[in-house]
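This is the structure I want to talk about, given as structure tokens.
For this view, one protein chain was removed and the others were kept in their places.
For clarity, chains are labelled A and B in written order, and residue numbers in each chain start from 1.
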Amino acid sequence: MSDLLNIQNLEISFQSNNKNLKTVENFSINLNEKESLGIVGESGSGKTLSMLALTRLLPKQASVSSGSIIFQNRNLDELDNKNFYKEISGKKISMIFQEPMTALNPVHTIGKQLLETYLYHNNVSVEKGIERALEILDAVKLTKYKQRMDQYPHQLSGGQRQRVMIALALINNPSLLIADEPTTALDVTVQKEIIQLISDLRETIGMALIFISHDLGVVSQISDNVVVMKNGEIVEKGKTLKVLEKPNHPYTQGLLDCLFKLEDEQKKNQIKDTPIIKVKEISKSYKLPAKIFKKPEIIYAVKKVSFDVKFGETIAIVGESGSGKSTVAKIINGLINKDEGKVEIKGQNIEDIEISDRAKIIQPVFQDPYSTLNPIHTIGYIVSRPLTINQNRSESEVKEEVIKILRLVGLSEEYYNRFPNQLSGGQRQRVAIARAIILKPQILICDEPTSALDVTIQSQILDLLNDLKTKLNITIILISHDISVVKYFSDRIIVMYNGEIIEMGNTNNVINIPKDKYTKRLMSSVFSLKK
Amino acid sequence: MIFKTFIKRLFPRSFDNDIYNLTPKDLIIRKSSNHGGFKFGLALLIIIFLFAIFGPIILDVSPYEQDLTKRLLPPVWKEGGSWEYIFGTDGNGRDYFARILYGTRISLTIGFGAACVGMIIGVTLGVCAGYFGGWVDQIVSYLLTCQLALPGLLLAMTIVFLIGPSITVVIFVIGATHWAFFLVVSRSATQKIKNLDYVTSARAIGASKFQIIMRDIIPNTFSQIIVIFTLEVGIAILNEASLSFLGVGIQPPTPSWGLLIAEGKEAIFFQPWLIILPGIALFTLVVSINMMGDGLRDITDPNSKISEE
Partner (left out) sequence: MSKLKSLILTLLISLMFPINVFADKSDDTFVAAFSRELTQLDYHYGTKTEFLILGDMIDSGLFYVNREDLSYVPDIASDYKIVDDTTIDINLRKNAKFHDGSNVTADDVVYTYNFIVKNEKNRRSKKIKGWMESIEKTGTHSVRFKSKYPYANLFNDLYRIKIRKNGIMGTEGNWNDSAQLNELNGTGPYKVVSFDPGVEVVLVRNDDYYGGPKGKPAIKNVIIRSIPDMGTQQAELMSGGIHWMYNVKKDIGEAMAKTGKADYQLGPSLRVGFLVLDAGGYSGEGNPITKLDVRRAMNHAINRDSIAKNLIGGPAKAVHTACNPVVFGCFQDVKKYEYNPEGAKKLLAKAGYPNGFDLDLWSYRDKEAAQAMAEDLGKVGIKVNLKHGKLSALNKARKNREIRAYFGTWGSTASPDTATISNIHWRDPAKGDRNLSGDPKVNELMLGAEQTLDVEKRKSLYAQGLKLIADQAYWVPLWSYSEGVLSSKSIDFKLDPDGYPRLWNITWK
């Protein structure tokens, strides 16, 4: 089989400070027709940039400084932009992206956008174009596709939009489809369906696929060959199964370790039987602003949720977006007022606890490391603040305590006077954890604490939390959509859907022997490594 | 330029090439040292400030002393002018250069004073409306609508006319008719910040509403507010000139530039410098402030990157 795509020694440079910064070097890949290649790497590895170079979508400051791209035995460099867009882009090579909402034009209907792409590349009548559009929407298994033709992107769900984007990419029967993290922004159950769809379509249409992801699990399921990138260079190349079984490069090994860790059994903590938190039938609803001639809509975020949290245990609340898990967490933390029901912490009603006392019992850790710290405060100030607000201690005492806690979370003393913008994402999350534990709370509520971090950093933070759990004997409530993290970390799982608890039980039981239909679907969506 | 080497020596850490070493303050200094418009505006403004503060002390000229035998002398560059009166004299025989020089103080004082008054009113209302929402927000929105509906200059004229003109009254009146921008900006900034995790975290650790507003919210709106502030200074200066021109602002013989223009209006054909010179002064001051304001807006934009020239 001849090469479909042959990239040799691609080099991409950025113009900055009158200097040229090489962001991607020595990038070489071969792709045969109908072959599927996975490009794996963390953020900053250059995996997206290299493909943007292929589709000529590089940002303004970046440019291809050397290397060749040969597609279907043609040197693409010889094509000027006008001809490239006419003959190749959107026709022979298509690309789909991560965020379908920004990829689709919000002011045009689905039908118009499909038509536009098709008619640009094919000289046919409008009727033929509509026919083809309907055909491809059916192929991507979009429900009610006839009506959808006249709908706008905002009227579709995330998964549906992604299907439309795939339809857009495939409408011209390309020879090569490049998918850049197409499912990262979607819920887990939908993720599985989309990956399955791409896989099936690849077979039916017979096209090559380049799949970019940071998720080794997904890549292992869908690609024949894999390429691992780090810092702009390829560190490992080869057949997927072989690379995963016996990686050559230590970096690849490191990535795998992180994953494997999550598959192992973990030590259990000292759990007492007495419940430290009692949640009884709490409900919370939001009223949407009333529109003319319509009654105000009410959204029920949480419906009669009840559960107990035992002293010292780690309980995870799992669910997709809209399940109500974050709302429950905020209610328990006292940050949102519930409409009905009772929350008791250590036997006391949460409304009866003084805010300063509550702060010493229960603290949150948030998801986004970039908004969790006030950018104008120093690290020292951020971490010392809980102390200065709630306790009356001397400055030196406070500083000492802060430095101790920073060391506990793995940050040296020199970070005391730094500002958040000088820290990486992982370091910021450490600071957030330090801030949460400095008052020695007995309960930590972690709302997706690692979702926004790279895989390697993720595992570091999870290790840290585990460590603190044992050292300080903290009860942890973990909110997550990532089943593998949950499996690694928690004793019990609560599964929520649409504001209600679907299933509750021991982690192993729920994951391996799910009772409810939804839970089953959820658990099966987890991509574990094909072994 | 010289400016940059000077700044480099003052703040060496700002020019470290490793971006991770820069504190937020360093970042701002670095970005400002690269922004042409900001540097120009700031330099011009500093020169004007120095003139205003030290000019009257160093140069021994009086804007009030009249010499009726030396009326309407032309400036030095015109036929009949002399170095004794560089900018000539006005209708009462007063040194025009001195009058324009002292007028700088008036414009700067009123400009910054009124902008401060507006800022205090607008930011207070805006932060309260943004943070507390609900009926507080409704009341503030109502106040804002009223403020925007009132014709600013006419209202200012009426109030000054009723109370009586003086520098303090003018400052407060202009400030009290120009807080709308501050309110809108601080309100929307507060609404955005209020939902960020670090504010939620502050609530979780038990900070009081007041502490949150003062420590978390307001400092993070600062960059946006300072931009509005500089623009409002320019607006206030022009407003004062308008009020004085119409006779309901600064009273003679105090040399406000607006007043100078009003007094010179009749002589526009034969002694045009009476209008042109204060006009140039006004223009220069407002341009420098606006350039600085535009520069600040670019510098404090969180999405802007450091670009070396």
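Details
Please note the rule applied: a contact is a pair of C-beta atoms (placed from the backbone, for glycine too) under 8 Å apart; a residue touches a chain by one contact, two chains touch by 3 or more.
All values reported here derive from a predicted model rather than from experimental measurement.
Shown chains touched by the hidden one, complex as a whole: B. Residue in contact with the omitted chain (choice from B:N92, B:T124 or B:S141): B:N92. The chain not shown here is touched by just one of B:Q66, B:T109 or B:T284, and that residue is B:Q66. Only one of B:W83, B:W135, B:F210 or B:F269 touches the absent chain when the whole complex is considered: B:F269. Residues of subunit B that touch the chain left out of view are 64-66, 68-69, 71-72, 91-93, 247, 251-253, 263, 265-271.
Please note the rule applied: only the chains that are shown with their structure count from here on.
Subunit A and subunit B have CA centres that are 46 Å apart.
By the touch criterion given at the top, residues 17-18, 333-335, 355-356, 358-359, 362-364, 366-368, 371-377, 385-386, 389-390, 418-419, 421-422, 432, 435-436, 439 of subunit A touch subunit B in their complex.
Residue ranges of subunit B in contact with subunit A, taken from their complex: 17, 20-24, 27, 196-198, 200-207, 211, 215-216, 219-220, 308.
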